[in-house]
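Only one protein chain is missing; all other protein chains are in place.
Just so it is clear, A, B and C label the chains in written order, and each chain counts residues from 1 on its own.
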Amino acid sequence: MNIWDNYTEKVMDHYENPRNVGIVENANGTGVVGNPACGDVMKLTIRVVNDIIVEAKFKTFGCGAAIATSSMVTEMVKGKNIKEALEISNKGVMEALGGLPKIKRHCSVLAEEALRAAIADYRQNERKS
Amino acid sequence: MNIWDNYTEKVMDHYENPRNVGIVENANGTGVVGNPACGDVMKLTIRVVNDIIVEAKFKTFGCGAAIATSSMVTEMVKGKNIKEALEISNKGVMEALGGLPKIKRHCSVLAEEALRAAIADYRQNERKS
Amino acid sequence: MKQIYMDHHATTPVDAEVLEAMMPALTTEFGNPSSNTHAYGHAARYMVDAARAQVARLIAATSPDEIIFTSGATEADNLALKGVVHAKEHMADRNMITLAIEHKAVLDTAVRLEKEHVEIRFARMDPYGVVDLDDLEKKIDKNTILISIQAANSEIGTLQPIRDIGVIAKKHNVPFHTDAVQALGRCEIDVVRDHIDLLSISAHKMYGPKGIGALYVRKGIKLVPIIDGGGHERQMRSGTLNVPGIVGLGKAAEIAKRDLARESVRLLKLRNRLQEGILRRIDHVGINGHPTKRLPNNLNVTFAYVEGESLILACREVALSSGSACTSASLQSSYVLKALKVPDFLAHCSLRFGLGKSNTQEHIDIVIDLLEKGVQRLREMSPLYDMAREGVDIDGVRWSHHHK
Partner (left out) sequence: MKQIYMDHHATTPVDAEVLEAMMPALTTEFGNPSSNTHAYGHAARYMVDAARAQVARLIAATSPDEIIFTSGATEADNLALKGVVHAKEHMADRNMITLAIEHKAVLDTAVRLEKEHVEIRFARMDPYGVVDLDDLEKKIDKNTILISIQAANSEIGTLQPIRDIGVIAKKHNVPFHTDAVQALGRCEIDVVRDHIDLLSISAHKMYGPKGIGALYVRKGIKLVPIIDGGGHERQMRSGTLNVPGIVGLGKAAEIAKRDLARESVRLLKLRNRLQEGILRRIDHVGINGHPTKRLPNNLNVTFAYVEGESLILACREVALSSGSACTSASLQSSYVLKALKVPDFLAHCSLRFGLGKSNTQEHIDIVIDLLEKGVQRLREMSPLYDMAREGVDIDGVRWSHHHK
């Protein structure tokens, strides 16, 4: 059993080896959600080409679960088109991580919200251009 | 240390080998004090000859301390004249026993009261005769 | 040499298995279960969870969440009574029903609540201390907020018909609390079947450690805590959890359940041997409490004309307790015997035998011998015995009152 036994091994793996940390260069969608006063902020940047999310990166201030869900959501969206990406829910992210402790469920909402915010931003940018 | 360590060895000795148990034959003084409802009753009989208590016996219903103080008081009065006997106090009986636990002090009062009652009875008998 | 211990109603030794189960929590696994950021805290939490489930199983509770750990049954009784009453602070008239032979943890709490204008109603009992169910039901009205009736009495061992009480309580929609301290491990209790809403447990009466107990609180029952601060135990009892104690209580509960059938039969045999021996060999003897509806390990006997403490002294190879004033700081004879209208004089002549796991048939035979000799010797010294033989009615005599 994990020493940090609130978390599954998958969560710990994504906390320790987070995928896609950073800011996408030439991003055309950015979502920033959360609040430092609540203990978590996530910034998700995506690059969408022909309706396909070809790149996604995150920066997150938050607990282990927040970091792991951020990492997982970037993995999940890559290669998906916008419609498919919008089908990703916080439940889906949690499942992909093998579950989260009850008091951490709100963290997965953060990832979902960041994704929606980034897509909304992308759409707005599209409309402008 | 005594297994019944509330009590001194002297108390235990008088409990186990009480002196002067019984009723004095031809007693000319009898005192019965206490109350079964309170858990102790002492009957003290004495024979007084020429103002000297030549014999004293007791019967006691009561706790170990009540029995030991009864036994001790019969020892203490024997050979004393009435005046000397009346000087015996519950404190004196307790001291002779090497002390009593605090909650048992009232038992020694019983012995003093029985002695006074027996002497009062003796005096009344004297007056009558 | 150690005394033979026959005072298992007062407390019991800790079972070797229980102590073994506790040792990790007393040494390497010392974490605070509230610490959720490290392995020490997690380990402690697991141990507590496991113990909670063990306790729940002993009383057949639906969920471990219904077990609230306390510092013992005194606290559990206080929490049950005060907790229910204070949750109904808005009611102007409140009453609760109990028995005059309850443990002081219930009675003194009732006295405290009386000062807060809660009416305390005492249900009638038969001379053995068994509740009168008709009277109990008659005493219930719309302002009755609690019935608190013990499962078994710690002095006379009388068992109450808790399932019948539970049925009545349920019918009138009144919460039913039972102090099951003495009954657990000796009688089977099922909170669902018996319609019990609140139940008090003490570890040290069932071979667990002192300083830990529990209150079973059926889901849906609301309690105002008596100890605030942090909101542990479903907001009903705050304070760092006593992990070693809780683990010990859990193990003790497990063993109590496991050994119940076998051990209660064994104790019953020993108790009957003691009772029969006493009755056969000593005259002027009376049994207090119910002849059959009683704890298998309990016997309470009046040896007329012999004061209790003096008889205990005569049996001092054995650890015993009495209903005598002379063994308590208060100089009051047993309030239980008093409530059952045993005359004070006879209450002072009473001993309580509380058998337990360590006792053997040999112990029983030793104590019978000691009692026989002691009673004989002390009666020879007793002025009351003389009077009785002379036909004097002891109750009729006008005695001096030297205790105030």
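Just so we're on the same page, a contact is a pair of C-beta atoms (placed from the backbone, for glycine too) under 8 Å apart; a residue touches a chain by one contact, two chains touch by 3 or more.
From a predicted model like this one, the values you see are computed outputs, not experimental measurements.
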Inquiry  = So one chain is hidden, and I want to know which residue out of C:7, C:155, C:307 or C:344 touches that hidden chain in the complete assembly.
reply    = C:7
Note = Cross-chain touch to the chain not pictured, restricted to C:78, C:98 or C:160, is C:78
Message = If I consider the whole complex, including the chain that's not displayed, which of C:37, C:173 or C:292 touches that chain?
response = C:37
Hidden partner interface residues of subunit A, rising order = 3-4, 15, 18, 21, 32-43, 59-67, 103-104, 106-107, 109-110, 113
Task = Extract the touching residues of subunit C with respect to the undisplayed chain.
result = 2-3, 5, 7, 10-14, 19, 22, 26-28, 30-32, 34-41, 70-75, 77-78, 103-109, 111-112, 202, 204, 209-212, 226-231, 238-245, 309, 312, 316, 318-322, 327-328
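We adopt the following convention: only the chains that are shown with their structure count from here on.
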Request  = Can you check how far apart subunit B and subunit C are, centre to centre, with Cα atoms defining each centre and the answer in Å?
outcome  = 39
Whole-Å separation of chain centres (CA-atom averages), subunit A against subunit C = 59
Task = Just give me the whole-number Å value for how far the CA centre of subunit A lies from that of subunit B.
result = 93
Key: Multi-partner residues of subunit C (each touching 2 or more other chains)   = none
Query = Among the residues of subunit A, which ones contact at least 2 other chains?
reply = none
